[in-house]
Each structure stands twice: as structure tokens, then as C-alpha cells.
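All protein chains but one are shown in place.
Let's turn to subunit A:
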């Protein structure tokens, strides 16, 4: 293990030292040659697959593994591990010296992001296309093991052609070793994958097991099998981009949580994102210096909910208004847009935001939005991040597509996630909270700590029209009955008189109230019954 400054080639300190050593050559030949070999190996490790391959990497619009780490981590903070590790394959000519690269096809170690500890690995596409050898996997496993012992997040920068085919089962074993650690680390330390090149075949399951998968637009791909295999098996013509590009995974499949413009953009955003996360499940949600007054009123919220309950508005307007500095790191902004999830701060403290989005599909819950919400809620709960839920939900989306797709099973995930969560849970009903969806959305009944209703809230089994058609089926005076139903239920009182909401608040005071509650709830302790693990309806 050695402290090294990334990217400084040649390493100035090392050169001077080797000069001194050269002068001493006549005294101890063997010692000198070791020193020289150390310097040589280090130099080789720092250049990876060589200048030609580096140039090719740049030409693809991609940075090298080391350049990426340099951008991701604080200056001079990277501590590299296993620079001397080489692959151990002796078949197909791999044993030849020119086929050995010190450090092999991955750079690993630990460093700091804004001063906070993080373990990292960065796959080096210039060495055997970043393919995963036994040694490569072993290096990743080493830092993951240590990250779990220390309690610090793991960030993987993926850029790999896949398994090292020459190594056969050794490579497969390597993947499995990583998968196992991904699973063991899950819920212990945050794990983030940033896909910065190809990631195909079995390799995709490591990012899939981590908490967040981000992609770089146009230069990264994730798929089980590439377009050629797809063509031969299913006779489909599809491009790499269509099959597994950033757009596909952030809008259609929901595999990736966000995509960024290019390597630099992605790494700078990742630094920003890292600041929201605690180091491990033993740490509280981080609190940073906040310039936004915690008791700031948000006058715009008093008029945001339209009078007609069928008219849409943008839930993000509410979310932005309430948060510190309007800063919201949205997760999956282009997938299942009828629910909004993401990270933000309230009075400097990280919070998770969940909100129905009336602007898209009326903010209903469907299969995709339930799964999106559920996974986010579980992450927050695992890592001590309080959850703030904004509710305006007309119900679950009806229809055969949803029923056949298993909305019952998938909707249950969100219900399950909110119910099992023991972190502080604050809920604000802005307008509709109808039917089963009301129960699901972090209701009082699922151990919501503080549940608020705005004056525009309507907590009911369903909308007035539908309710009246059932209650007064076949009767005349439907309009009158509807008015009566509206009078009775289309307001926050039925829930408030029963204590299902703790207070009816002026919308403009929402930020102030939440900041105050978060302070009180910071010491919340709640445990679920002992179990080996729960059985979420997957």
C-alpha cells in the first residue's frame, strides 16, 4: 500500500530518489534493481494500457480510469491499493511479460470527497478492455471488505468489456465474489455505480445490486446481451444505444437512476450527490452549513393548489419551495414521472423526498411509480435519512395492463417500504388522498410521525362523483348527493377529527413546520421485531 498522487507522470519524488540510488549502484546490485523495478512498475501502472490506448480512450470521449479518480476525489487524497497486482493467467500467451500490466485492469483505493472518506474502484478500459480477471475482482473485493469494516461508501466507476475470457471460470468466480460483497454491503454502506463505458453480461448485476446506478450519456451501455446476440436469438434489430444506452435505462427500463452529459459532468455531480449520503448505516444523515432560514415562509404555496380538483399543478414547485435553496437531487427524474423522489436538505440536514406528481398521469400510483418509490424509501430507511412525503394521489391506476402486470404485488412494495421504515416520517397531504393510496403514502396508520393536511386536502375513499354513483345508485338528485359528499369528505376535517392528521397547516408555513419537526425527531428511536430478514413482496 502506498500513498500516490494520481496522474503525475513521471512521479517527481520517485525520480530523484532513483537518481540517488543509481549513484549507489556499485555497492549493492540486487537492492538497486529492486528499487528500480519498483519505480518501473509504478510508472507502468500509472500509464495503464499505454499512450496509444489512452489516446483511443480519449478519442471515444472518455477519460482514463486515473483521470476519473482524480476528478472524483479531493486533490492529493487518493490512496491506492494493489498497484503491483498482476493477473495470474498462463493460457493463450497471457503469461508473456508484455501481457502483464501492474495493477491489471482496475485502479482501487480510498480517498476523500469534500473531506469525507470513500472507497473507490475505477475500471481501466485501456488494459484488456477493462475485462475482469481474478486479480481484478480480488482488488475490488479487498476495498469492499475494508469499506464495510470501516463504515464508508463504495463508489465503482464501471468501464469494462466483461469477463476476461482467457481466464474462464476464474473470471466468473470473481464476479460472484463481488456480487456477494455487494449483497453483504447492501444496507451497511451506500454503494454507487457510475457506468462510464460498456458494462455487459454478468457484469451488469453488480451495478444492479448497488444502491444507485448512474450513467454517462452516449458513452455508456448496460445490457445482458449485446445487439449481435439479440439479433441471432430474437431476430430483433437494435442498436447498442437503444438496447442499453443511458436514455433507455433512465426512461424505459428504470435500471439507471440518472444520466449525465459526459465524464466530467457525471463525476462532478457524483461529488455533489455524495454529500447527501451518510457514510454508513451507523451514521446519521449528514448536516451541512445552511444559509436558508429554517423559518422561511413560502408565500407561493398558499395559492399553488388549484381550486378545481381536476386541474394539475407541478409538485416540484412545492418541493423546491420548501427545500433549502431550492436544491433537489432528483432520482429517476425521467422514469415513472407520476412520482417524484430525490434527496434534498432541510436546515442543512439530508432528507428524502417522495411526492405524487399531479402533472403526470394525475399523480396516480402504478406499477413503475410504486417500485420507484419503494426502493427509494428503503434506501432512506436503511441509511437514517428522514422521509418527507407530499401526497396528492387519486388512487392506483386501474386497467388490465396494470392488473395483469401485477399492480397488487408491486403496489404492495411501496406500502411495505413505508410501513417498515423507522426513520422520521413527515407527511403533508396537499390535496387528494384517496382510497388505498392514502394508506400507502406514509399515512398515520403506517407510523407516520407527523402528518399534516393543507386546507385543500381531501381524504376520502374516492372522488365525490364515483362515491355518489355507488352510495346512491339509481337514485335521483345525484348532484345534490354529490354536493353533500363533497361537503362531508372533500376537506381535511374527517381525517383531522380522528387524529389521522396531526394538524391542518397554512401551506406557506410548511417549511418552518418540517424543519422544527426534523429537529425534534432527530432522536427518534423505533425498532421493528427481530427477524432474520423481512419478506418484502418482490
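The rule is short, and it goes like this: a contact is a pair of C-beta atoms (placed from the backbone, for glycine too) under 8 Å apart; a residue touches a chain by one contact, two chains touch by 3 or more; residues count from 1.
Quick note on the criterion: contacts and distances are computed from a predicted model.
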| Considering the UniProt annotation of the chain absent from this complex, which name among "transketolase", "Small ribosomal subunit protein mS39", "Aspartate aminotransferase" or "Propionyl-CoA carboxylase alpha chain, mitochondrial" applies? | "Propionyl-CoA carboxylase alpha chain, mitochondrial"
| said: Among A:261, A:295, A:487 or A:503, which one touches the chain that has been omitted from the display? | reply: A:261
| query | So which of A:307, A:404 or A:530 would be touching the chain we can't see? | reply | A:307
| task | Using the touch definition up top, pick the residue from A:360, A:382, A:419 or A:504 that touches the left-out chain. | result | A:360
| remark: Touch with the missing chain holds, among A:145, A:218 or A:241, for A:218
| query | Which listed residue, A:187, A:202, A:226 or A:284, touches the chain dropped from view? | reply | A:284
| field | Residues in subunit A touching the chain absent from view | value | 58, 61-63, 67, 70-71, 74-77, 112, 114-117, 150-152, 217-219, 260-265, 268-269, 271-273, 275, 279-280, 282-284, 286-293, 298-304, 307, 310-312, 314, 317, 320-321, 324-326, 348, 358-362, 364, 394, 397, 463
